[in-house]
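Our next item is chain A:
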Amino acid sequence: MNIYEKLAMQEEMISPGISACVGCNVELTIRTVMRVLGPNTILAIPPGCMGGVGVVGWDKKSGSKTPVFFPLLDNVASMLAGIKLYYEHIGQKVNVVAFAGDGASADAGLQCLSGAAERGDKILYICYDNEGYMNTGYQRSGTTTKGAWTSTTPVSRQGCGGKKQDKKDFPMIMAMHDIPYMATCNPAFIKDMVDKVEKAMAVEDGLAFLYVYNPCLTGWGIQSDKSIESARAAVDSNFAPLYEVIDGTFKLNYQPKEIIPVKNFVSYCKKFSHLNDLEIENLQQQTDSKWHRLQMLCEMG
Partner candidate 1 sequence: MKYISDYIVPIGPEGLYIIDTGKWRTRRPEMDIVKCKKCGTCFLYCPVHAVKRHEDKSYTIDYTYCKGCGICANECRFDSIEMIPEEGDSDA
Partner candidate 2 sequence: MKEIRLHGIGGMGTVKAGEILVHETVKEGKYGNSMPFFGFERQGAPVTSFVRLDDKPIRPKNKVYQPDCVIVLDPSLLVSANVFEGLNDNSIFVVNSRIENLEAIKISDRVARIAYVDATGIAMELLNRAIPNTIMLGAFARATGWAERKSLEEVIVKFFGEKNREAFRRGYDEVKVIELGEGQL
């Protein structure tokens, strides 16, 4: 069955009308992964964009056909671990899944996630990285790229500023927890994403982690119709490569036919518009060195 048939067959799990920004590729991501996960799923949506747009619902109504709840920003993995422990205790199989932003995963929620990963709690944790606290109005996070404008890393009238620190390499941090499955995804690579969700669902001996790189249209200043194109550029420039780590073995899932300059990716985003050539060159160098490191890890097998 090809990806089109497969997705067409699967039931939509999320409310057809949620108030994600026009063109939001996180909306695309959650709809896609939830089709694959299906009804036998308990979904955690911590504070963040997907909670804000109504996936958990309003008053007495739900935003999902599956059980769904709001964990706290900083306890997503632990609450899920508790749910999963009980279902294991009574011998019932159910997908226990987080769909959490970078704030709830890489910043405030990192301790809980790290603990669950180390203990081998059998949950599927999906982090959508839109590089900041976008639901509260585009503040910086630990995964914001260096140089990027956010509402808390402003740019001066003279055109200087942006985030001063490097982006936290979150997928690598999770891979180094030696969890059974870690993979990076991108909304421009739907088939790859679906494959990885299926692999993650099949993991039975610990925590499975999916990292999705989701350029945020509103927060980064990207035209809505370029939502997927900009996400693809992040992969094609090796800025956000697609790879997976299965039981400690690194594997590259996509090799760009022609590697595009990071400058091309950056040019989609208004948040980088103040960067000078040197700053962009620095991003390029960093991208190259991380790509080199990833290649080495993949060559190690």
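One rule holds for everything that comes next: a residue touches a chain if its C-beta (ideal position, glycine included) is under 8 Å from a C-beta of that chain, and two chains touch if they have at least 3 such contacts; residues count from 1.
Candidate selection criterion: all candidates are chains of the complex that A comes from, given by their letters.
The shown structure was predicted, so the numbers you read here are calculated from the model rather than taken from an experiment.
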item	value
For chain A, as assembled in this complex, the candidate in touch from 1 or 2	1
Sites on chain A touched by candidate 1 in the complex	3-5, 7-8, 12, 15-20, 22-25, 27-28, 31, 54, 56-65, 187-188, 190, 224-229
